[in-house]
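Below: one structure, written as structure tokens.
One chain of protein is taken out of this complex; the other chains stay put.
Let's look at chain A:
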Amino acid sequence: MRKFLRAAGAWLDDRLGISDTIMPLARHLVPPGAKWSYVFGSAALFCLILQVVTGVALTLLYQPTSSEAYQSLQFITHQAVFGRTLRAIHYFGASGMVLLVGVHMLRVYITASYKFPREMSWVSGVFLLFLTLAMAFTGQLLRWDSNGVWSAVVAAEQVGRIPVVGTLAARLLLGGDTIGGQSLSRFYSYHTLLFPAILFGLVGLHLYLVLRNGVSEPAEAGRPVDPKTYRQWYQDMLKKVGVPFWPNAAWRDIVFSAAVILVIVALAVGYGPPELTQPPSPARIHANPAPDWYLLPIFALFALMPARIESYVIFIGPVLTVLGLLALPFISNAGERSPLRRPWAVFGAGCVVVFMGSLLLLGEQAPWSPKFDAKPLTANSVHSADPAVLRGAMLFSKKGCLYCHLIDGHGGHRGPELTAVARRLTPGELRIRIVNGGGNMPAYGGVISEQELAYIIAFLNTRK
């Protein structure tokens, strides 16, 4: 028996080329000293595998038609065995993948690993980044509730800003003039077939390039890349001090990736998947569509941008970003790689992180959104017995002022806080502002009566 197994093993080894082809690949020499900073790319790859596995499992339960998707999501979340956890793992896995792809890219940028001869690794990586975001976004749409439906509309409006072909592009995205059965079918196809196919091709290329050009050696100050001598130097270095990829370098990748996946599962069990909102009807207007956290910074950016330039930036911004990223390894192709010698690059990367982080925080708070559920001011919070003032306070809520203005901790954040407005503005000035509006404030002149205006001013005049 043992003899037979050994023979079968030898036969397979010969026909499949395990010791001839695969093992040399696994044990190919890599530069020594590649420490924990090298693990993010492979962790992103493991997240992708996690997403494929959990995604396939979800397709067993999910109904990709507009009329049934919502119910099947309810089923997955509340009835299917471990369905809730499965959905949650897929959600946190997506988060993890976006995060790790981002961190991997930052690491590559900070250590300038994109320089000669690894330009194409960077270029394919840029495409992988955007494909990851496209997967993240279409995945969010497959959560086909009212938030999903309205997010699709918002996306269509954004592609509508493409010059000349905007409307066509928006139609193509929605699958027609309006949201409908065809919209979800298309998003489902993109998310489960088209994008993954491209993703696998690009990941294959990305990995092949690592074998072709070798893993970049840890950067060292004072050892610039010279395209003329680099390849020779790299080969010599490998011969002298290279270590086999497996297991000397790969153990860290695997340990870190396994830890990442365990964290994702723990988060999934602990927090569960994002709640479903109302059914996917575009006639349900009490929706406030916001993307999942990974796209919130972009969402916040558009909310904060001056309205005059925004329509152009929605189109030009992404185009310039992609072109800039693609151009990077060709603009700076040789020279120092060490972050110690490239302080501006490190500073720039830091700025991007801080910028994105702040946008994310702002996006969570969404101070630009009117607070429709602001509680009306009560006699208590008004501190006054004057009937005119009380009427003014009541009108302040009724006319929507409170949605955007904060008074004593009540109300929205869109406009300036008015808790002590009478210290800043005289009744005359208040009147001008309310009647004429300006910027983000509507001109209430044509909306409220003279009498109502007088009450509101009387109320505001007590706020000091």
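Going forward, contacts are C-beta pairs under 8 Å (C-beta built on N, C-alpha and C of every residue); 3 or more make two chains touch, one makes a residue touch a chain; residues count from 1.
Going forward, contacts and distances are computed from a predicted model.
J.: Quick one: find the hidden chain's UniProt protein name among "Rieske (2Fe-2S) protein", "Sarcosine oxidase subunit alpha family protein", "ABC transporter ATP-binding protein" or "LutB/LldF family L-lactate oxidation iron-sulfur protein".
T.: UniProt lists the chain left out of the view as "Rieske (2Fe-2S) protein".
J.: Which one, A:T21, A:T59, A:Q79 or A:T178, makes contact with the chain that was left out?
T.: A:T178
J.: Taking the full complex into account, find the residue in A:A170, A:L238, A:L328 or A:A374 that is in contact with the omitted chain.
T.: A:A170
J.: Of the residues A:Q158, A:S257 or A:T277, which one touches the chain left out of the display?
T.: Reading the full complex, the residue touching the unseen chain is A:Q158.
J.: Could you pull out which residues of chain A are in touch with the chain that's been left out?
T.: 65-68, 70, 144, 149-150, 153-154, 156-158, 160-161, 163-164, 166-168, 170-172, 174-184, 279-289, 302-303, 307, 310-312, 315, 368-370, 372, 398-400, 403-404, 414, 437, 439-443, 446-448
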